[in-house]
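The complex appears here without one of its protein chains, the remainder shown in place.
Chain nomenclature is as follows: A and B, assigned in order of appearance, with residue numbering initiated at 1 for each chain independently.
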Amino acid sequence: MTLLDVENLWVKFPTRQGVFDAVRGVSFTLGRERLGIVGESGSGKSMTGRAILRLISPPGMVSADQISLEGVDLMQKTEREMRDVRGQRISMVMQDPKFSLNPVMTVGAQIIEAFRLHNKASKSVAYAKALEMLEAVSIRNPERVMRAYPHEMSGGMGQRIMIAMMLIPNPEILIADEPTSALDVSVQRQVLDIIDTLVKDRGMGLIFISHDLNLVADFCDRVLIMYSGRIVEVCDADKLHDAKHPYTRGLLNSLPRLDAPRERLEVLKRDPEWAKAPSVSARL
Amino acid sequence: MAETLRSWLLTDTPTSRRHAKMSALYKGWLSFRSNTMAMIGLWILIILVLIAFAAPLLAPHDPYAQELGNRLQPLWSEGHPLGTDSLGRDILSRLIYGSRITLYIVGLVALIAPITGLLVGTVAGYVGGWTDQILMRITDIFLAFPRLVLALAFVAALGAGIENAVLAISLTAWPPYARIARAETLTIRSSDYISAIRLQGAGALRIITKHIWPLCISSLIVRVTLDMAGIILAAAGLGFLGLGAQPPSPEWGAMISEGRRFILDHWWVATVPGMAIFTVSLAFNLLGDGLRDVLDPKDSEK
Partner (left out) sequence: MSMLSVKDLNVWFGGGRDRVDAVKSASFDVAEGDSFGIVGESGSGKSTILRAIVGLNPTWNGQIKVNGQPVPKRRPKSFYKTVQMVFQDPYASLHPRHSVDQVLGETLHLHGFSDIEARVVKLLDDVGLGRDFRFRYPHQLSGGQRQRVAIARALAPEPRILLLDEPTSALDVSVQAEILNLLTDLRAEHGLTYVMVSHDLSVVGHMCGRLAVMKDGEIVEIMDVAALRAMQAQHPYSQQLLAASV
């Protein structure tokens, strides 16, 4: 069943040299699945995630035929109505917990605040839920963590706290924007496993935005590859290595691989046609 | 012709050092120009400078000519659009000549205070250790002096007058610049580009003058323009106490103090120079704001 339906999304920014199109005609649907959006910097992948949550403020301009959450068009909602959607129905986890957690509030205070924003509950009920959520993200000493400040946490723990905070209101969709890029390799796997379990158990839809093609192929069900604001290819994650589009192939081949040593890495030759061609629709 | 000059200046691929510098300046200018408020500030200041230059041509009367039979004439009087003061002197002419004094004060302090602050702050911040401690304690000592007390001391030592007033103001104005410069230096000092130039064998002098100063200067310029209002008022305050510009000098602050006695019945004598100070201070503030928008974003641009 379709949770989110995005049709013809455009994001534009006015600059001194004219209007810059950050996202150009992106269309896709999201069911109860893990959808990966892969691209390099400037491809528009983060902008897409933010546009869905209407987090792009003027002078940025967002337009779309529709961005429907279970049939209801988000583009028609007022800012006040969007506040009910954000966090409650669609949540977002970002890259660096250092920058997304409030440094002057304890972890506990932040999680409780997140909970009480969307649920009328007493402090003690919220506290219990917060503890429960921290245990769900494999934090072994939740009481101690509740009393701690974000700067006392390691990157991996900070990210897990972020996930706890974002999932406590029980949203239907989680947008994860490079959630593991700031983490060490050994911790990445842990955090991904947690996201995986939670998303599966709650029947959520996941949009996983990353620059890491292999990670996304490993973790997601379907992958969208973005270039210069457009979707250039859509494929199933397990078929990624049979991708057809020259940009995708170029990206795959330019990665150094331990199991396939080469003298020189293949350099991507950017064809201007890729930016000019229309966006491939990923709507089912 | 104009088209090609503009595109030459806006190019992304400069062909020489001069080209690159002019291009950077032009782009900065375009950015500044788009800020209406800042342009208003700039225009006011340009007009001020022109008035100061052309004072003898513009002033309808001699600013020192007293006409005791014509005292305290109101605004729009015959021959005196802004009225006359308590000694019958034309306020408009005094205002015009006073602009020279204002610019003189502002110019001197704006040179002395930030440059001193830059020197002290960057050396303290970069060298660290005992040098830092000593320089910062000296800064604290100067920061502790109230302006007027120091001015009194100067006057007692060197006699009253506008130069000594300027010196007194500068000596109390430089510490904040030193602190700003030191704070910036501490941040810059740990950047990779400073590490990189140290790896080329650069000494402290080169690093401070060629690498740290260019980065501090923009915040100092902005701070100076925002401080102008305070500096003008400080000079006015000193003039008020009789420590700055001496009568019959048409310094705006002194004019306000002279007109204080008549403020209830002849309000324009004090208010008109007050409005002039307000306008010039506002202009500096707007200019400073505009400069900050132009000078700072480049630092954080990725």
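Just so it is clear, contacts are C-beta pairs under 8 Å (C-beta built on N, C-alpha and C of every residue); 3 or more make two chains touch, one makes a residue touch a chain.
Note that the structure is predicted; figures quoted are calculated from it, not measured.
Among B:5, B:20 or B:47, the one in contact with the hidden chain is B:20. Of the listed positions A:41, A:78 or A:122, the one in contact with the omitted chain in the full complex is A:41.
When the omitted chain is restored, the residue from B:36, B:131, B:191 or B:209 that touches it is B:191.
Annotation: of B:72, B:167, B:202 or B:221, B:202 touches the absent chain (contact as defined above). In the full complex, subunit A contacts the hidden chain through residues 40-41, 155, 184-186, 188-189, 211, 213, 250-251, 254-259, 261-268. For subunit B, the residues touching the absent chain in the complete assembly are 12-17, 19-20, 24, 191-193, 195-202, 206, 210-211, 214-215, 298-299, 301-302.
In this section, only the chains that are shown with their structure count from here on.
In whole angstrom, the spacing between the mean C-alpha positions of subunit A and subunit B is 50.
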